Structure formats: structure tokens, C-alpha cells
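Only one protein chain is missing; all other protein chains are in place.
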Amino acid sequence: MVGKIFAVVVALVTLVTAYCVITHVWWMPVDISAHGPKIDHQIEETILVAGLLFIAGQIVLASFVFLYGGARGKPKQIPGGAKPLVIFAFVLVGTEILALSFIGSKAWGAVYFAAPDPSSMPIDVQAGQFAYYFRYPGLDGKFGALHPEMINEGTQNYFGIDPEHDPDAKDDIVTAEMAIPVNQPILLTLHSKDVGHSFYVRELRVQQDFVPGLDIPIHFTATQTGRYEIVCTQLCGLGHYNMKAYLSVLSQADFDDWLKKQAAMQ
Amino acid sequence: MAETSVQAAHHAAPQGFIRKYLFSVDHKVIGIQYLTLSMVAAFVGMALSWAMRLHLAYPDFRIPLLGWLSPNGAPNGVMTPEYYLSLMTMHGTIMAFFVLTAAPFAGFGNFLLPIQVGAADMAFPRLNMTSFWVTFVGFLLAAATFFIPDGPPLSGWTAYAPLSAVGSVAGPGQGLGQTLWVFSIALFCIASLLGALNFIVTTLDLRTKGLTLSRLPLSTWAWFIDAWVSLLAFAVLLPCGLLLALDRLGGTSFFIPGGLVFNDQLQPHSGGSPLLFQHLFWFFGHPEVYIIILPAFGIVSHIFPTFIRKPLVGGWKVITFAEIAVGTLSFVVWGHHMFVSGMSPFMAMVFSVPTLFITIPSVIAVLVWVFSLYGSNLRFDTPMLYSLGFVSLFITGGIGGFFLAQPSTDSYLHATSFVVGHFHFTMGLSAIFATFAGFYYWYPKMFGRMMNEKLGKLHFWLSFVGVYCVFMTLHLTGFAGSVRRYSAFVDDFMIPLMPAQRFMTISALLLGASQFIFLFNAIWSRFKGPKAADNPWGATTLEWDTTSPPPFDNFGGRQLTVYHGPMEYHGEASVMQTSPAASVAGT
Partner (left out) sequence: MKTHQRIAATVFALLLLFAVGLLWSTPGVGAAATGQIAGTVKLDGPAPHQKPIDMSKDPSCAQTRGGTPAAGESVVVGANGGLANVVVYISQGLSGDLPIPSKPVTFEQRGCQYVPHVVAVNPGQHMTILNDDKTMHNIHPEPKPGGGNNAFNKSQVVGAPPLDVTWASEEIAIPVKCNVHPWMHAFIVVVKGPNGVSDANGSFKLENVPPGTYTLTAWHEAFGTMTQKVTVAEGKPAAAEFSFKGK
């Protein structure tokens, strides 16, 4: 009896889980990036492979527990012993793993191994407890040098630039929200001024940590206009949950307007 | 050689309360001390998770007692964000170190390993006592952080630098709280290193006559393998903790780069590397997951044959070699915690492959357990129910690993609640279920009384269903991009997930409440449970060949000789390891 209840409970848990995953009760938001379909495909592939293993594992467990409860004479081992099991594990799981690794490495490589498009638009991101700030190079296309000792958030010098003495920094545009033109390759450089942070945009399928002391490049192209959340996913202190910024993906014309407005406010 | 060592470890029975129960060198007392400490720690950790879950799902709810316990951290019972993170840090620290590492390895291992190898005590009894008391002081230091003005640290149990390294400028709790935390962990490392040495030497040197390695009980095998993994992993965490302490107190910059600005103040550090901390931490941290789960493998593999009344399929070899493979591979996979950390993306591929390959020995272990059920005579006593529950939870947990082992899928799921669900299933609940299995199984041996079966089963059903309700939901919200380690949900994105949050909170409260059934059962049975026979389960290993509880020197001066392996089960009949009778053929 106990065994049969166990089997039913395990089967129910398996079914409910499978139902929730298949019907997307809670699911990923629609992808808006050029590389995202590869990652989504890889997640689907993994759901298929791992999901089959999950269902098979739980159902076999449940049915054996269902079938073999109680004393029933001399017990016997499965025909063939452990050898087929070990071979099964190596061959089937091994094949799945290799397949996932090869296909997965393509998805990963598409994001991380490919060089950024030469026409990429550079944007600097400064993360600090507990906000992001963004920097566009302005007309000269050059970012001013960073002087950490000059960072003064009270006077809104979030990056530590020196526009009075540094011609490159003079027309740098520092903003609190990030806007990008749609279908334009973007090259972000991530700096952190204090602790580890992360740059996570679910719709862009981008998550990358900031590491203090390192400049970390990351590139992507957004394919749909809209307003999205950039959130911090690396524990950074008491305001971690409130560390976010907005990403606006705009048409080229809207973006130009936006940048002009931001430049006027510097 | 074995005999001289047995004599070396033999010592007279202690007199007086303090030597007998407090500063005892008896491995059985030390084992029970470890188990008691981890039970206290587990209930503390659980209370912390209750407070956190309540706050997440009902942010305005005034949590009873919390405002009184910490007027600073939770004015009027509504916790501040920093207090939430402090509770989270201490939940992780207490559970990972003082419960999951302490109970299945140090707790059961201490009580049972010497008995299972037929020895009178551990190889180094005084060292053993030192291990426990150092662990205890470590726990006190961790607990003390609740009673200092700024409270416990808020940097998580992983304590990433530079958040953990720069001091109080990084946030409340990062001052004295983090310092106490570092020393608490350093003490835990020292205790674990001493304990691991003791386990290794005892297994190698103190085995009784005829107990070859191939006849070792599977639990002893797992503790033995685990001791090696502990020895190598804690040997890295200890210096990592000391370097962190130097950065905090000695003005060094091992983990702190130059040019950091906190609160508009340039910090006087230069040249350190935050990634170095992550490498050192996870070089320990990933094996740590297996340090937690390997004893669970052993306990379950030890319990299975007793209740299926036959040996595991593949005998001792397949499961043991799977454990050795898991333990070995665990040292080359740590980078999968760092796919999005800024480590070279090429390294991500390097770490991804062994991470996926470690599933092969894990799958072999699962197949051994599941297919051993085939053709068996299953008995559903509570220890077996918990072992079966362990297998189900471990399968589920392992499945999540496929998503996190690949950098491409991890880059979406990293730091979402999917990860939280995954590691709670694998290293958290699987290990807890195996611990419960071991507790119900060995309780009669430890205390000479049986636990109540009805309460045990009720405890199982509530726990099993509760675990799935809480932690499977975490997986699902993770797919939706729910970020972990948030003390409240302000994002437009996360607010629609509130119904799921409430469901998890209510499930977690019920899951936690059902643990009191266990607590009651454990205490009540100690005094009122029916007297246990020497071998109530019809098992075969040496711990069942002595009285319940065993005498001070375990076997009353008998020198045992072992003739069989640990899995001589043939339906209702079984052959004790020490029985000179021939094996009933046909495995």
C-alpha cells in the first residue's frame, strides 16, 4: 500500500511538473536579440533531453516501487546485472552530453567567441552600489579617461571623468537609462566602481557580471523596439534588489532625438 | 598491523559527567554531539528561511517576534533589506556547513565508521574530540553575529570579494559581522581537516580481521571517499579564508583591485583580483557539494539492501567506483559557477564538458538504486521511504544540472531562482532526506529504542510533497527570470510572479512545520519508544552485531572476524558479516 501511494505521488509530481513546463505557466519573455534564438533553441533542446530523462527516471522508480512491494519469495536481480546499466549510462547519456556540448558551444560561441561587428556602437557602463550609469562617446567618438578619485556622485560625476581638462571627455554623454537603436550592433564595456554586479536583460538573453578591476566587453544586437529592465543579478549589498535601469530600444530617428536631448542636459 | 592499532586506540571507559558526555573522546558521543549540533543548526536555519519566505511573499506582514529579536534589523517586525540578506547569508552558512556537512559525514560517520570497521574507537580519539569542539566554537562565532550591532554579514555564503573584503564601507554587517564569519569558517575548515584525517586513518588502519576493502559497508566506503575530498577541498578554503581575513584586517589586497570607490571615497587598495577569490572559493565550493552528497550516497546504498532484501545490482564495485569518479571529477568542474563571471569564455567550454560528464557516474548511481528495486522484496519502513524519496529528489535535482552545466543556457538561468531550486534539490534536500533515512535507520542503535513508524511516515509524506511544492516552483519561476537574492520584488517583471511566491511561502511554512513531527518523534521515542533489539532491521553489518546502544568499546572486548561482504541478503534470510556460515549462494 505504502509503495503504491509512493508511486502515485511520484507520478503525479512528474506529471504536474511536465505540465507546467510544457504549457509555460511561468516562462521566459519573448526574445528580442539577434543571438537569442540560438540560446532559446538550446534551452528547448535541453528541456527535451533532460525532460525525457526526468520522466523516465521518475516513472521507472515509481513503477518498480509499485510492483515490488512486500515479501514475494526469493528476490532476483535484473537480467544482465549492472553491465547494461553502465553501458547505457555511458552510451546514451554520453551521447546526449556530447550533442548538448557541441550544439551548445555553437550558441555560446555565437555570443562570446565572435568578434564584435566593426560597426558596433560603443557604450560604457558603470555599475556601482546600487545603480547603473551609461556613457556615450559623443561626436568625437572617443571616451574620456577615467579617474576613479574624481568620482563624485553628489555632483553627478558618476564615471570620474574630467571634462574641464580632458578634450575626449568634454562631449561624453552620461545617462541614467540606456537607449540603443534597433538592429544596431552594440558593444558594451562593463566597469564596476566598487563590488561585483551583473548586467541581466532577460529579453536580450544577456547576463554578464561586472568584475571590479576588469573592463568586460559584451556585444549584442536588439531586434525589437520597446522598453526593458536591466537588473543586477550579482549580490552587491543592501540595495541589490533595487539596482536596475531601463533599456529603451528605439528606432534610429528616435534614438538620435534622445541622444540630442541627453547631450543638452549634460 | 590492524591489531596493534586497535590496541593503540583502546582506552579506559571515562568516569564523570564531563568526561562522559561533554568532553568525551568516545566516537559515539562525538557523533551524537555532531548530530545534535546540526539538528539545532537546522532548526535555526529553517526559522531563518521562514522569515525570509514570509517577507518575500507578504512584504508588509509583521513577523511575530522578529521585531523583538532584532529591533534594529526588523523595526516593527518588517525586516530591512540588509537584514534579509543577513538572514540569507546565515541560512546558507548554517545549512551548508553546520548541517549538511556536519550531519551526514561527521555525525553518522563518527558514530558508525569505527563500529562498521570493527574498531573500538577512531584512530585519534582526542583529535576527534578537538574536531567537534572546534566546530562548536565555529558555530558560536557564526551565531554571535546575530548579537552584534550591525548584525550578520550580507554577502551570502559565498562571500564574494570585494564585497566581503573591503569592510564596513560596503554595507552593514560587512564590518565585525563578516570578520566573525571568516573566523567561523576558518575554524570549521580546521575541524573538517582534522576529521577527514581521522576518518582516512581509521578506515585504513583499524579494520578488523577479514574486513578487506571489498567487504567494507557501502556507508564506510562513502565516508572514506568523502574524507579524501574534504581533505583536499577544505585545505583550499582555509587559506582562502585567511587571505580574506588579511585583506580585511591586515591591509593586504589579495582580492581587492585598485581604484575602487565606495561612497565617493577612493579605497587604499591595489593589485588584487576578485576572480582569484571566486576560483579559490569554488575550487572548494564545488567539491563541497559532493562532500555533502557522497555520504548521502553511502547511507542510501547502505540502507537499500536491508529493505530490498538483496544486494545492490553490480555489488559494491559499481556504486563505489561511481562515487570515486564523482569525487575525482568534482575537482575539475568548479568553473561552471563562473560562466558569466568575466572568466575567459573559452574556459567556460573547458569547464562545461567535465561538468556534463560528471552526470555519467551520477546516472550510474541512480540506475544502480532504481534497478536494484527490480525483483526485490521491498519493505517500506521509514528509513527506506526516505531513501526512495532521496532517489526521486536526486533525479530531479540532477536534471536541473543539465541546464546549468552549459554556458549558453546558464547565461539565461544563472542567478535566477532556477539555481536555488536546483541546489536545494541536489545538495540540500537530497542530503537531508538521506540524513533522515540514516536517522530513522540508526536511531535504534544509537539510543536503544525504536522511533514511531506512523509519525515517521507522516513526516515523510508531508516533507516529500512539501519539497516538491517549494523547490519545483523555484525552478519554474527561474525560467521566468526571477532573480535570486532579492529581498523584495520591485521590478515590473517580478511582481506578476507574486502568486507563485505566496504558494512557495505557504508550502515552505507547512514543510517546516512538519519537521516538528520529526523533532517530537525523536525526543519522545528516546524515552517512550519500544526497546530496540540488537538487529531490528535484519541487517548484516557490524553495527548490528553488538548491543543497542553499543558498549563503550563497541563490542565488549570481542575481537571480530569478518567472513562476508556487507550485502548478504537473500530475501528474508541474511548472513551477518561476522557469521562463519557460508554465503547463501545466488547474488
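Per-chain residue numbering starts at 1, and chain names A and B are given in the order in which the chains are listed.
Everything that follows uses one rule, which is that contacts are C-beta pairs under 8 Å (C-beta built on N, C-alpha and C of every residue); 3 or more make two chains touch, one makes a residue touch a chain.
Since the structure is predicted, the reported quantities are computational estimates derived from the model, not experimental observations.
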>> Can you say which of A:Met1, A:Ala115, A:Leu139 or A:Met265 touches the chain missing from this structure?
In response: A:Met265
>> With the missing chain put back, one of A:Phe6, A:Trp26 or A:Tyr158 would touch it. Which one?
In response: A:Tyr158
> Which listed residue (B:Gly92, B:Gly156, B:Gly171 or B:Gly565) would be found touching the missing chain in the intact complex?
Replying inline: B:Gly171
>> I need the residue numbers on subunit A that touch the omitted chain, in ascending order.
In response: 128-132, 153-156, 158, 175-177, 237-239, 242-246, 265-266
>> Tell me which stretches of subunit B touch the chain missing from the display.
In response: 60, 75-76, 78, 80-82, 168-169, 171-172, 263-265, 488, 490
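One rule holds for everything that comes next: only the chains that are shown with their structure count from here on.
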>> With centres defined as the mean C-alpha position, give me the subunit A-subunit B separation in Å.
In response: 29
> Okay, in this complex, where on subunit B does subunit A touch?
Replying inline: 80-82, 85, 154-156, 160, 162-163, 166, 170-172, 174, 256-262, 264, 266, 272-275, 308-311, 313-315, 318, 340-342, 345-346, 348-349, 352-353, 356-357, 359-360, 363-364, 366-368, 370-380, 385, 388, 391-392, 395-396, 399-400, 402-403, 406-409, 411-412, 414-416, 457, 461, 464-465, 468, 472, 476-477, 479-493, 497, 500, 569-572, 586-587
> Considering the complex alone, what residue numbers of subunit A touch subunit B?
Replying inline: 2-3, 5-6, 9-10, 13, 17, 20-21, 25-29, 38-39, 42-43, 46, 49-51, 53-54, 57-58, 60-61, 64-65, 68-78, 81-82, 85-86, 88-90, 93-94, 97, 100-101, 104-105, 107-108, 111-113, 128-129, 148-149, 151-154, 160, 193-196, 198, 200, 202, 205-214, 216, 229, 231-242, 244
